[in-house]
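Shown here: the complex without one of its protein chains, the others still in place.
Chain nomenclature is as follows: A and B, assigned in order of appearance, with residue numbering initiated at 1 for each chain independently.
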Amino acid sequence: MTGTLVNTTVNGDAVQFACPTDESLLDSLRDRIGLTGVKEGCGTGDCGACSITLDGELVCSCLVLGVEANGREIGTVEGLADGDKLHPLQDQFINNAALQCGICTPGFLVAAKALLDKNNNPTEEEIRYALAGNLCRCTGYDKIVRAVQAASKDLRKKK
Amino acid sequence: MRYEAPTTTKEAASLIAGEKGEAFVLAGGTDLLVRMKTGLSDPDLVVDIKHIPAMQDIKTTDSGTKIGGAVSGSRLNSNKKLKKAWPGVVEATNLIGSDQIQGRATMVGNLCNASPAADSVPAMIAAGAKAVVVGPTKRRTVPVEKIATGPGRTSLAKGEIIESINLPKRTGKSGDAYLRFIPRTEMDIAVVSAGVNLTLEKGLVKTARVCLGAVGPTAVLVQKAAKAIIGSKLDEESLKKMADACSAACNPISDKRGTVEYRTKVAGVLAKRAAKIAFERAGGK
């Protein structure tokens, strides 16, 4: 492999890796720095399982080149909890049985957090459209939407 | 694959012009990375334009609004002024993919990918938008409808890059709208689509532009459809005339997303619905 050196920040930590220029950030995160919470469901931006934030913006990491991460800030599911304290979304996903197989869960959590960061009291419709880029094949989305509603309530109470 | 991230458009243009192999501009990457993943493209050079300041601007001047080539859909959506002036253009761009895609995808990328089903393109054409094209040596300004020449093909010469899209200044009572038909509520490519932009005078349509997507090799500006509603209050008769003109202008294919008959019929339906929204937005009653 001929690699390009990339200096980036992942979940607040400085990280350095080398990757081929045509490698996706998804592959870099999984294979170079071992963050396998970021999942590949399609590799073409259609399923959202690889959702991350890049400088705070929600993106599919399969549609970003690893080299583009140089100097940027990346957020993944691994950075959601604060130490041993789960994020309200994580708690409510468990409480509401919002996951069955769980493969889509990291992407949903990252996307739902991006939504709640912008809008802490979304309507059901806003939640459904904000999560339309994340495919779940197990749940029919019912309990996922309910979990996001419950978490948004928790977050509003906290303030 | 060589990856370059220049800081000026000219530099970017020169890099691409100088590459002997396959060279691509990387804006949002939401088309390019899919092509790479599925083996449709194996670039020798990728030029990331997101580090070029001019590409990241949304600037409103006396003559209109200039939107940089690397401005993402989500940035467009958070620009309230632009949304107010050109709601149809913004909503068309925002319809592309999910929130994740919106975090990256750009109007110019959508245009240069040259898919006949590109969502932002009929809206831009209806709006009368112009593209600022920068080559290694000169710049030119071209109406958006002159960019795509067929599926995946553009009129841009090698090394030419679109730096920005210029939307005309809004005056008087005006409104635009874009609608597409997709089988789901999100995440699909338009089966057929319609963008309508119009201005009103004394409650009647004074000027109009109607543009269809996914009904031919490129977006189709339908002058007869515009004519059908100019001078009207969008009464049923003129709307029907417009819809018929739209259907008549269709030259679609049957493919995995829709049939010739379906696209032809629904093009008119969507144009009617979009015209009504644009009319309302312009303050029409």
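In this section, a residue touches a chain if its C-beta (ideal position, glycine included) is under 8 Å from a C-beta of that chain, and two chains touch if they have at least 3 such contacts.
Note that contacts and distances are computed from a predicted model.
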Which listed name, "Xanthine dehydrogenase family protein molybdopterin-binding subunit", "Transport permease protein", "CcmD family protein" or "Stage V sporulation protein AC", is the one UniProt assigns to the chain that has been left out?
"Xanthine dehydrogenase family protein molybdopterin-binding subunit"
Could you tell me which of B:I58, B:M187, B:I230 or B:I253 touches the chain that is not displayed?
B:M187
Which residue from A:V10, A:L80 or A:A114 sits in contact with the chain not drawn here?
A:L80
Counting contacts across the full complex, list the positions on subunit B that touch the omitted chain.
37-38, 181, 183-189, 191, 255-259, 261-262, 265-266, 269-270
On subunit A, residues whose C-beta touches the chain left out of the figure:
1, 20, 30, 35-44, 46-47, 49, 76-78, 80-81, 86, 89-90, 93-97, 99-106, 109, 124-125, 127-129, 131-146
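By definition in this document, only the chains that are shown with their structure count from here on.
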Calculate how many whole Å lie between the centre of subunit A and the centre of subunit B, each centre taken as the average of the chain's C-alpha atoms.
29
Over in the complex, which subunit B residues touch subunit A? Could you list them?
1-3, 26, 28-30, 33-34, 36-38, 43, 46, 48, 50, 72, 74, 97-101, 103-104, 185-187
Seen from subunit A, its contact residues with subunit B in the complex are 4, 20-22, 24, 43-46, 48, 51, 54, 57-60, 62-65, 67-68, 111, 114-115, 129-130, 132-134
